[in-house]
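Below you'll find the structure, written out as structure tokens, and then a few comments.
Note that one protein chain is taken out, while the other chains of the complex remain in position.
Our next item is subunit A:
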Amino acid sequence: MGSSSSFWNVAYRQAMKSGVFVAKVYSFLHVTTTYLAFPAFAFGPSMIPTLHPSGNVVLAERISTRSRKLSRGDVIVLQSPEDPNKIPIKRVIGLEGDCVSFVVDPEKNDESRTVVVPKGHVWVQGDYTQNSRDSRIFGPLPYGLIRGRVLWRVCICLTLYSLISRIKSVFFFCILFGNQYGLVSNDI
């Protein structure tokens, strides 16, 4: 086996090793963010005063949404039914079976409607109701579109520059910390 160690042989072995390591890291990250918890960058005016409109980094967890343990008042990350590529953050106001009353068009008049939330759906609204596209516009939200429940806010980032510099400092801290305790090694 050791006779022909040509360049392609060595290169093939190295590529296989790094490929397996990258696959392991990617799958670990995927399983953690899909089944446990994931960070999210939230911006926009629809959740004032809970979230800052310029940007917040929040941590959202997926365990309670998979086992249907949502309750009224939870802030959730969902997938918009109007555009599947948009991921808004809103608050749960009503669960299935609740009667929800809301003002249809606050700028025009005070006419209100009462809706019963059907089975398998929730009613979501933003905290800043004057500027929020939520269930008052697209109706009750099916449970399958809920991505996670927001646990806590990690930090407020007023500009994109501050977010990038914060990510860089966390990255370097992890590298230094890992080196000191032997977590980052060359032998894979």
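Keep in mind that, in the parts below, a contact is a pair of C-beta atoms (placed from the backbone, for glycine too) under 8 Å apart; a residue touches a chain by one contact, two chains touch by 3 or more; residues count from 1.
Assume contacts and distances are computed from a predicted model.
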Statement: Choosing from "Serine/threonine-protein phosphatase", "Mitochondrial inner membrane protease subunit 2", "Very-long-chain (3R)-3-hydroxyacyl-CoA dehydratase" or "Transcription factor Pcc1", the absent chain's UniProt record names it "Mitochondrial inner membrane protease subunit 2"
Field: Per the touch definition above, residue among A:50, A:64 or A:80 touching the missing chain
entry: A:80
Which residue of A:14, A:34, A:112 or A:159 touches the chain not shown here: A:34
Field: Those residues of subunit A which, in the complete complex, touch the missing chain
entry: 1, 4, 6, 8-9, 12-13, 16, 20, 23-24, 26-28, 30-31, 34, 79-85, 118-121, 142-145
